[in-house]
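Note that this complex is displayed minus one protein chain, with the remaining chains in position.
Chain naming follows the written order as A and B, and within any one chain the residues start at number 1.
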Amino acid sequence: MPADGGIGAPTPRREDVRFLTGSGNYTDDINLNGQAYVYFLRSDVAHGTLNNIDTAAAEAMPGVVRIFTGEDFAEVGGVPCGWQVTDKHGEPMQEPAHPVLARGKVRHVGDPIAAVVAETLEQARDAAEAIEVDIDELPAVIDMKAALEDGATKVHDDLTSNLCYDWGFIEDNKAAVDEAIANAAHVTTLELVNQRLVANPMEPRVAVGDYHRANDESTLYTTSQNPHVIRLLMGAFVLGIAEHKLRVVAPDVGGGFGSKIYHYAEEAFCTFAAKALNRPVKWTSSRSEAFISDAQGRDHVTKIDLALDADNNFTAIRTETYANMGAYLSTFAPCVPTYLHGTLMAGNYKTPNIYVNVKAVFTNTVPVDAYRGAGRPEATYQIERVIDKAARELGVDPIALRRQNFITQFPYATPVAVEYDTGDYTATMDKLEEIADVAGFAARRKESEARGKLRGFGVNCYIEACGIAPSALVGALGARAGLYDAATVRVNATGSISVMVGAHSHGQGHETSFPQVVAEMLGIDPSMVDIVHGDTSKIPFGMGTYGSRSLAVCGSAMVRATEKIIAKAKKIAAHMLEASDADIELKDGQFSVAGTDKSVAWGDVTLAAYVPHNYPIEDVEPGLEETAFYDPANFTYPSGAYACEVEVDPETGKVTIERFAAADDFGNIINPMIVDGQVHGGLGQGIGQALLESCTYDESGQLLTGSYMDYAMPRADDVPFYAVDHSCQTPCTHNPLGVKGCGEAGAIGSPPTVVNAVIDALQSGGHNITHIDMPLSPSRVWQAMQG
Amino acid sequence: MYSFEIERPTRLADAVKLLSDSTEAQALGGGQTLIPTLKQRLAMPERLVSLSGIDEIRGIRTDGEGALCIGGATTHAEVAAGAGAYPALAGLAANIGDPAVRNRGTIGGSLANNDPSACYPSAALASGATLVTNSREIAADDFFEGLFATALEEGEIITEVKFPVPEKAAYKKFEQPASRFALVGVFVAKYGDGVRVAVTGASEDGVFRWSEAEAALSSDFSAGALAGLSLSGDGMISDLHGSGDYRAHLVGVMARRAVEAA
Partner (left out) sequence: MSQVSMTVNGKSASGEIEGRTLLVEFLRENLGLTGTHVGCDTSQCGACVVHVDGKAVKSCTMFAAEADGAEVTTIEGMGNDDGSLGTIQQAFQDHHGLQCGFCTPGMVMSAAALLADNPKPSEAEIRDYLEGNICRCTGYHNIVKAIMAAAGHDVSGIAAE
């Protein structure tokens, strides 16, 4: 390892200096000369026929530049969906149009009706109040099962129903699953809700459109996790702008958690309006607006059956889920309940028969898409809750039941179409029992009880498929894009390096961890390596950051590009050392001839590449820059075991997290400090889901949790210090770094852990409660205790 | 926000005049509730009269009768730090909102707003406080008139709140998980002539006195004296954070804990 922190070093983050001094460059910090401001007039009803929009009075208001409505977008495309699911009958899903601004109908509270561009934001808002909108309110469809009943009001009149798709996975498994359940010694059934959440990155979304008439170039500055994807979707499918005339920049981005993956109408609007008006147009979302315009997450209603034989071996899992799509299909929405959920229903267990049914439903709510974990938390929650319930019904130890059914042989092909490459679930459970001090629980429970509190212990295992890629596989599953990634390693004449990566860092610390890899490979100081990301004009291509894919996919591309650099540099060094390139070794930044003391330094070779006087010019081009695209052969499969201890106040129902331990297997680790931070953050969000957060609509489609006054965000005093460990490492076998990804684990593994612990606490107090739907708020827990 | 002008008088008399000059003028205390309201365009004043620069209505003193008197423009943080003579009140102030909110929000602003989930109304009511305005004195029992409604006239400013200091008192709050406002808050204060118990957060009619608990505690100031007492969930606020029955139940729990802490 280089002295200053190569692979495995907990190097402090270099990006921190700008964030800690107020020198970051977030999208809302960007102000362009002559910019106008847009305010979106949004529907305040969940469902209605849009009869007329009268903007005459508003147009005359001070400062108004122009008011746009859906008619202005008649000639451009709608917001596209990037994934097509095929239903259990082989038919494509129903895919409604998604206009940039509403046309004909409004379909959720927050659906944009008109966009007012004015000299100031307050003027735009003033004018928006003067727009007269004639809407005939229609009955709102909110409950998914009601939405599928005959005669239900349709969200989209041109579709046959509110059913997006009815998906069976794997249809050929179904008969065997039904038979296994019918013949089981024991079947545990659980109905549960994985509630709707709002991602809530602390930075609300912002878009600034800019246009240069002289060269017909459009630029969009946006809060995105994947600027190239936005360029592709918006350029090709919405506005019809070719890539070379469209630049998308995602500068410092204040968190995403999935919600900034998608292409949003506001981005297309600002880009379109900047060209139409020939001046920059800026939109900054308020938090209130974010609650009704950012794609939301989860929202599954599920019934799961777990069958066991007489020896408590799992024999079958059957699960039926209703998945809320909201009013329109967001970019990745259809794949979340299917390929990011169904494929994980084996969990960590060798269950031979699994069948998954998912009905995706349109409702008059904000669109739903991936939120940290995306499908995998929903799968894990079902599996791990039903296992816990089964253990209780059978009177067996929940850890022992899990251990007994662990997959122990790898690679392991599941009945749900994926092949786990590596893992050691017994080892992570062993580690968990150690760091969670399982042995000490009984004494701690006694101490809690002496204070009048109920104490519970919950355990959970998870597996996730991440490093979201192989293009061929995701293509077969319905993706309309490839999911490789790209990196360019540009070595400058003096030996310093810029690496242009397709991944986007919005909290993950790529600017620190990625150079650790390159520095390690070259044996140079990491400070000689900088990462460039977030700008389509600077980076060859990239699919962005989500699905814990940055290091596993883009990092692998970076490794491949660096390998090309090394191969070329060795040829140059061989020429300089008058040796064969096969004999050249690179170590600690020195190229040497094996078995001799002849060497040249890294900087001498890079200089020669750009000053090719004494140079193998016949065989090797000048310069030192290489690009690689990487498309892995499989997903990666991080796994882990989590434990939580809670106290429940039996008088109020309030749950407090007393201890939380996480033992993860992420394969190899580049920067353990950053990995720990990713786990902590995921745990915070998962505990938030378990105890606090819920995005709730009333029957008419009004959002009841439209601000932090009602949407309970986890705060510092809601959580404890976490004990995290990632010393169990089974390297991934199909990427050059052996890494698996760590961004989502905490959010996937923690909700069932907490719920299992609360149920355990309540049972210990004599309450025969087997399930409470999240969030386990004080009022819900108290209500459950009332019987 | 709609457009308005801001005035920053330094004398109470000027503030009163600025408020009476315009029917669309509104007093601005710490702004911790008013400013978010303005951002939502739910209020449309033409003029805001900031009270934060008026020293004569800011500060904490003890009057000749031993009452702790707190200027209307005194911030929660100042009360938390300076109301040591009435620890339960200082403790209440120290847990309103968060530290930054406590550095701006004022007792006068909170009482004038009478948010049904605010903490201060319970302290004023349980203490039998007197609210002094620029024109009169109002007993707490006459001041609170339901959700966001008080006895204040247009343009009337709370200049001081006089709290008789009890022998024993405590405030216990059960926080709404999102806003951290009181889902239920109970202030119990024991005076020589009896016990007063005020409840915030729970009722659809705003802060109220729980008379059964007062009677029970006046004859026996112990948590056990509350055993068997309960409130009905009818008339209690019911929302996604808790049913009326839950709030009614919590009133009992918080009252008991307050007595134990007093």
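Simple rule for what comes next: a residue touches a chain if its C-beta (ideal position, glycine included) is under 8 Å from a C-beta of that chain, and two chains touch if they have at least 3 such contacts.
Because the structure is a prediction, the values reported are computed rather than measured.
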Chains still shown that are in contact with the chain withheld from the display: A, B
Candidates B:Leu38, B:Ala202, B:Leu231 or B:Val253 - the one touching the absent chain: B:Leu38
Omitted-chain contact residue, chosen from B:Ile6, B:Ala139 or B:Ala227: B:Ile6
Touching residues (missing chain, whole complex) on subunit B: 1-6, 8, 28, 31-32, 35-36, 38-40, 48, 50, 52, 77, 97-101, 103-104, 179-180
Subunit A residues touching the omitted chain (full complex): 10, 12-13, 15-24, 26, 28-29, 31, 122, 200-204, 252-255, 257, 286-288, 435, 506-509, 672-674, 676-677, 680-685, 687, 707-709, 713-717, 719, 721-725, 746
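Going forward, only the chains that are shown with their structure count from here on.
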Between subunit B and subunit A, distance of the C-alpha-averaged centres to the nearest whole Å: 43
Touching residues (chain side subunit A, partner subunit B) in the complex: 122, 125-126, 129, 286, 288, 651-652, 654, 691-692, 694, 696, 704-705, 708-713, 715, 777-779, 782-783
Touching residues on subunit B, where the partner in the complex is subunit A: 1-3, 39-41, 174, 177-181, 239-243, 246, 249-250, 253
